[in-house]
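For this view, one protein chain was removed and the others were kept in their places.
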Amino acid sequence: MREVAVLGVAMTKFGVSDKTNLEMFAEAGLEAISKSSLNPKDIQALFFGNCLGDFEEGQLHMAPFAHAELGLPTGAPATRFESACATATVAIRHAALLVGAGIYDVVLAGGTERAAGMGTPLATRTFAMACQAHHESSAGITFPGVFAMAAHMYAHKYGIALSELKRHMAEVAVKNHYHGSLNPKAHFRKPITVDTVLNSMMVADPLQLFDCCPFSDGAAALVLAEANKARELVEKPVFIAGTGQASAGSLYLQRDLTRIKAREEASRQAFSQAGIGPQDVQVVELHDCFTIAEILALEAMGFYGFGSAYKSASSRETYLGGKLVVNPSGGLKAKGHPIGATGAAQVTEIVEQLRGECGERQVNGARVGMVDTLGGDFGTVCNIILRV
Amino acid sequence: MREVAVLGVAMTKFGVSDKTNLEMFAEAGLEAISKSSLNPKDIQALFFGNCLGDFEEGQLHMAPFAHAELGLPTGAPATRFESACATATVAIRHAALLVGAGIYDVVLAGGTERAAGMGTPLATRTFAMACQAHHESSAGITFPGVFAMAAHMYAHKYGIALSELKRHMAEVAVKNHYHGSLNPKAHFRKPITVDTVLNSMMVADPLQLFDCCPFSDGAAALVLAEANKARELVEKPVFIAGTGQASAGSLYLQRDLTRIKAREEASRQAFSQAGIGPQDVQVVELHDCFTIAEILALEAMGFYGFGSAYKSASSRETYLGGKLVVNPSGGLKAKGHPIGATGAAQVTEIVEQLRGECGERQVNGARVGMVDTLGGDFGTVCNIILRV
Amino acid sequence: MIMEYKLTYNQFMQGLEQEKLLGLVCNGCGAATCPPLGVCRACGGQELRVAEMSGVGTLRTFTVVRVAPEGRTPPYVVAMVELDEGPWVMGNLEGLPLDQSNMDIIGKKVKVGSRRVQTKLPVQENQRSLTFHLI
Partner (left out) sequence: MIMEYKLTYNQFMQGLEQEKLLGLVCNGCGAATCPPLGVCRACGGQELRVAEMSGVGTLRTFTVVRVAPEGRTPPYVVAMVELDEGPWVMGNLEGLPLDQSNMDIIGKKVKVGSRRVQTKLPVQENQRSLTFHLI
């Protein structure tokens, strides 16, 4: 396999947008191409992520239309990927694999979503479609509900008083909102306190509104190329050191919701391919769709032992300046979560961190960073390790 | 790149099913694995196609649930592809590329769709979502409407009286229904006449009901492996000689609807990779979603000159026994069109033809076959050339 | 060689209508799979037979959904139960005041039933979801 590098990265501001999915993706895609010292005609394939365009805008088969917005060549195929919230990460992984294999030399990957535009009731319904429809969505489970069940199980399994766990969970939200306050592209840029979380409305016991990431609009994209070509084109290519992707079935098969088996396997693949371990990573963008989700992710990836990550934010170990900086962008929680774009925005943040371009929220001395994205109710996890 | 072969292939009966998408896919997937002398635990990745599970069953993110139905390993990632009607072909092409690259040795690819279950009004609406939503679906265009506009343009461009073109188009339907009558898995198994077509209700002028393929339920799947491994496992591996995939934007950019540019490019890629030309192919399963579509496909792939394929069925050149047998399975027209499964069923037919397993509809002496699938309003075309 | 799905969703639903919780038992390893799958959830075996589950289990986790999907009326309790035969199932806890639906219910025994899916949106004919009642 050839070495693969990331060249230009770009994302729209995340939040509430009056632009279409295609318009947002065109902005991110053209910026990523331009930052790579390339033209759209140089792109050999598009790996495109979108989850719910059919409900958002009545648009299925969005990839070729995104292709046309950018003026890509007819011979550069545009392929849509959908892995729920892990959609863009899975698209990027496949792009990296095919560039590594020599099928393509220069490709564009990314995604777009207009989740805020749906409004909360429709968005809640359509997101819940990523749970098993016949045996689980039928009970009215929601995504906050899935993670709420995991939080209850975590408290019970490890013998932690729910009120104590909730306070530590709230600290995760406080951290990510603080990080987000330093990110001009973030959906939310206001710092919050533990009281903000604990006084917010209950969404799915024990998760309150500020335990939950928002429904966001946004797009993100990046150019991947064979490493030598990348070195010719940009000053600071960032290299893909390893990727992993794994799958699991519905919750009734997963049973222990505190152990996300697909993540344990995907991160194992990525670390093994990169030839490193969790101790070698300085910065990680991980899937904090809910506060408890960040805790579960840190454990499954091996950054913390099982049952111990719940104190990670309260101890400030995962803050900017801590020993492992987690979600310096603000994460899904504060940067926002336009589901089809999320993974590409995570890669964008890690790439800019490794290039030292993050200003106020720069992780000093970051040389290895990791992306972690979870799709659905733990059905897909995709990890990407990047290094300078 | 390593050589890639197809091992076991399987499809459910196409038609109207009371099974879920997952159940249909489980049946096809387990049969394909079993015919490959393999167990589900041997599969290293799943390339899964589905278009409209969210509208059909409220199911997004179907790939990991399909993975669980089959008992695939956690470390074998399940990835959903969506390229409208070309969905499964695009999934299979990506599977073949990654096996060829040495990322995986043995994978499963295929798709499932429950289109009949939606009923005609919802199916017509959701299929039309594969047209550009903001500027084209908004005018109420339907899929029959897209091909109807192409048919009118064809008659005008080549100076053919519409009534004459319609008679030749009807002959395409008669041929494919005849072929379908020989296929136990086909949605429709009744031969029809030119009068059946010309007396059927008008759907979108000039296309009548029997110019159109049905909405079908069904699934199809196949195992791909590195060629040496394939030779160990099955008696008659069929080899992938070349693939191609290309993209185009909305109709307002394509303009001349008689020339499907993405197909001209995709088939050029596939022929070039295979090192052969149209004259070397004995059997083709191509995208006859409408009678005019078969005519346009034969021209774009280079089997006929532009403006000349409309007589292909009337001349019987494309019938079983003809010089190029087109859609011996019955095609989308008679075998049926469960959109997310269609490409996998096309590959299934070509593989069984090349193995000489097709009984009454066997193409004698078939050594090279080709699959052609078109997604949306000509936005995606994917071609696969297979050989013994 | 043709595979036939052993216990379809429609058959599972028909079972619920007749107050039977159907599952699959593996001829290879003896594990029960419920709701059904194409293969045994434990060993991947394909030699499966349909069997009725006892319908009794232990509540393992839960949530109170207070922001519901379009078409549903909150609040309601979603829970996961481990059946005595081993499989886990998701459903709605009923018959308990919401203020008692707290951590104390984890580990309690429940009886499994079913009801028509509670939604104003179009759903499949005969769609039912599981219910749990504390024993």
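Things worth noting here:
When the chains are written out, they are named A, B and C in that same order, and each has its own residue count from 1.
The definition used in the following text is that a residue touches a chain if its C-beta (ideal position, glycine included) is under 8 Å from a C-beta of that chain, and two chains touch if they have at least 3 such contacts.
For clarity, every value in this text was computed on a predicted model and none was experimentally measured.
Among the chains on display, the ones the left-out chain touches in the entire complex are A, B. Checked against the full complex, the candidates A:19, A:189, A:268 or A:316 give a single residue touching the omitted chain, namely A:19. In the complete complex, the hidden chain is touched by one of B:101, B:149, B:295 or B:344, namely B:149. Screening B:41, B:135, B:190 or B:323 for touch with the missing chain picks out B:135. Residues 120-122, 124-125, 128, 134-136, 138-142, 144-145, 148-150, 152-153, 155-156, 162, 201-207, 249, 251-253, 255, 257 of chain B touch the missing chain (whole complex, contact as defined above). Residues of chain A that touch the chain left out of the display are 10, 18-20, 22-23, 26-31, 34-35, 39-41, 57-58, 68-71.
By our rule, only the chains that are shown with their structure count from here on.
Separating the centre of chain A from that of chain B, both taken as means of CA atoms, is a distance of 34 Å. Centre-to-centre separation of chain B and chain C, using mean CA positions: 37 Å. Annotation for chain C: residues 9, 37, 41, 123 touch two or more other chains. Chain contacts: chain B has residues 20, 22, 57-58, 68-69 touching two or more partner chains.
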